[in-house]
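Missing here is one protein chain; the remaining ones are kept as they sit in the complex.
Here is subunit A:
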Amino acid sequence: MAVCAAIIGKDNSSKFFVTLNPDEELHFQYKVLSSLDIIEDKLATGTKGGADTKELYLGMLLSLETYKIYGYVTNTKIKFVIVVDSTNVVLRDNEIRSMFRKIHSEFADIVSNPFYIPGEPIISKNFTTSMKNIMTGTV
């Protein structure tokens, strides 16, 4: 079960942010923001390799005392970040990977919505619930 998920745009501005506990949002913002550095690093090194078979999943970005942060970058440089409680041993790499894939497809749906202006923060009840479902693993 992830505790926080974020979608960060091309310009590194937060497009969507959801936490299981809404009171902790600011707390997580700080963590996610700091993990962007690592994403950038990973991207910088990653681009040197073959661009064709690019792996979107970035793996674990940060492992803090209480949380683990995972990252994922789409081809259009949209970043997905998931924060997981470090005590959680059920979620392994594969689960995180599939979580990201689900988020990606949800995000693709949102972007396909003609009423969504790309680059704007995502405000959608539907999306939030489906993200929460992905986070809690009920999907």
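Observations, loosely collected:
Just so we're on the same page, a residue touches a chain if its C-beta (ideal position, glycine included) is under 8 Å from a C-beta of that chain, and two chains touch if they have at least 3 such contacts; residues count from 1.
One rule holds for everything that comes next: contacts and distances are computed from a predicted model.
Entry comment: the absent subunit's protein name, as recorded by UniProt, is "Trafficking protein particle complex subunit 8", drawn from "Prefoldin subunit 5", "Methyltransferase small domain-containing protein", "Trafficking protein particle complex subunit 8" or "Two pore potassium channel protein sup-9". Against the chain not shown here, subunit A presents residues 11-15, 17, 23, 25-26, 29-30, 33, 36-37, 40, 121.
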